[in-house]
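Let me begin by handing over the structure; questions about it come next.
All protein chains of the complex are present and in place, except for one that has been dropped.
Chain nomenclature is as follows: A and B, assigned in order of appearance, with residue numbering initiated at 1 for each chain independently.
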Amino acid sequence: MAEPGPGRTLLVALAVCGVCSLVVTGSVVLLRPFQVENQQRERERRVRALVDGLPGVSDLVEAAGEARIELRVVELATGAYATSRDASALLEKSDGAEGEVPLPPERDPAGIGYVPTHVVVYELRRGDRVDTAILPIHGQGYLSMMRGYLAVAGDGETVRGIAFTEHHETPGLGSEVESPEWQARWQGRRLYGSDGEVRIRVVKTLPAAGSPDAPYVVQGISGATLTSAGVSELVRFWVGPDGFGPYLERLRAAAGSEGEGDPS
Amino acid sequence: MSEPTLRTLTRPLVDENPITLQILGICSALAITRRLDTALLMGLSVIFVLTLSNASISLLRRQVPRSIRLIVQITVIASLVTVVDQLLQAFAWELSRQLSIFVGLIITNCVVLGRGESFALSHGVRASALDGLGNGLGYAGVLALVGGVRELLGSGSLLGVTILDRVDAGGWYQPAALLLLPPSAFFLLGFLVWGVRALRPEQVEAPEPRPEAAQTAVAGGR
Partner (left out) sequence: MSSLLDLFVRAAFVENLALSFFLGMCMFLAVSRHVSTALGFGVAVMVVQTLTVPLNQLIYTHLLRPGAWSWAGLPELDLSFLALITSIGVIAAFVQILEMFFDRHLPALARALGIYLPLITVNCAILGGSLFMIERDYDFVESVVYGAGSGFGWVLAICLLAGVRTKLEYADPPEGLRGLGLTFVVVGLISLGFMGFAGIELR
């Protein structure tokens, strides 16, 4: 076949581009609603899975319906509720966080650069008391920024569970943070020592049974040392003074005074 | 060109399996074979893309000038892969996240481009589509095999269903953790090629010609 001229070449090129564009764009537009719905359902399912993993709580949620999981906006610095702000609007607009306070490197072990001033938290309430607080956490893993939730009991110091909704860690190794077996290791761990210091951390090997460290350590993922270390740092940051520390302290105080009232 | 079409379909399964004989497309094959479900989904995606791209390229083969042939092929393949990626995100969200960038890499998968160049450009649409389907099935077969072995022996399960009770779940099976790591896929492929060539000795590679000195040294040492 004789080599066609530039005009013909251009025509063919444009035609191919045109058809491909139509096919690609058409499929994207048609499929977008399914994808958005999937992402939405995925997010809801994860928070649900987190709650469901907690003994007794899932029944309560079933019985009482969605209304019992309440959204609150917490001011991180004081740990108090920011009643003037609307939690759902904040979730819609900026993914549940407001404000940007830069963190100097020595106070940023999780590598997140800055911390918000206000964050939306999910509270599971029994009557007037906070039974479980579900806190959004994020930080640098090994290969990626990891995002997830930490569920803390109403006593402000016992872990009920942990889940990661977003990460790009090594498939098969770091990605095991998503496995229920690993997440179960967090249940019942204590965050703080008796002096209020952050004592929770992820370790490679568990201490001997009966060791004073035992309630505060979680065994990491074998073969994924760096991902585990990343998780350790980010959890410690978020339950520390620059994260939800003040909020959890209020919960502890409220629980201490015979479980009465809100930490407002 | 009339061709016994059943042969076109079955030939790439063992005799001319794209991976073991033609050494094509292993890139996408290995990283996602830790589990059978991701391996199967990748296999399906490749079948979809390969069949349609072969058909499209064959359809266009008399229209596209030689100067832009390669880029037109790449454009068609890239569009098809984008469509597959969107489909996976819409209907298999969880698994598509596991597959990560590897669906996108089907664009540069040597099998897809290779069959486009070597078959679709010189055969009719039906034959090309069948060739694409056959090669896709051969490719998916290898992926499924490797994925199945890795998941079964590395995690004790198949498609998430526990077959061998693992020690850390109270059972007896100590999983072979090496199989969960990337290098194992390469070992498995090596042994698979060995197996295929034992069955089909005509596929064995001829030894490289050796210099005289080395040959006499070997002979002398006997």
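Methods note: a contact is a pair of C-beta atoms (placed from the backbone, for glycine too) under 8 Å apart; a residue touches a chain by one contact, two chains touch by 3 or more.
Since the structure is predicted, the reported quantities are computational estimates derived from the model, not experimental observations.
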Out of B:L41, B:I57, B:A127 or B:L189, the sole contact with the unshown chain comes from B:L189
Residues belonging to chain A that touch the chain removed from view
24, 28, 143-145, 168, 225-226
Even though one chain is not shown, chain B touches it at residues 20, 23-31, 70-71, 74-75, 78-79, 81-82, 85-86, 100-101, 104-105, 107-110, 113, 181-187, 189-191, 193-198, 201, 204-205, 207-208, 210, 214
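We take it that only the chains that are shown with their structure count from here on.
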Rounded to the nearest whole Å, what is the centre-to-centre distance of chain A and chain B, using the mean of the C-alpha atoms as each centre?
37
Give every residue of chain B touching chain A within the complex, in rising order.
31-32, 34, 60, 62-68, 72, 75-76, 78-79, 82-83, 86-87, 89-91, 93-94, 98, 100, 168, 177, 180-181
Which residues of chain A touch chain B in the complex?
1, 3-4, 8-9, 12-13, 16-17, 20, 23-24, 27-28, 31, 34-35, 38-39, 42, 168, 171-173, 175, 181, 223
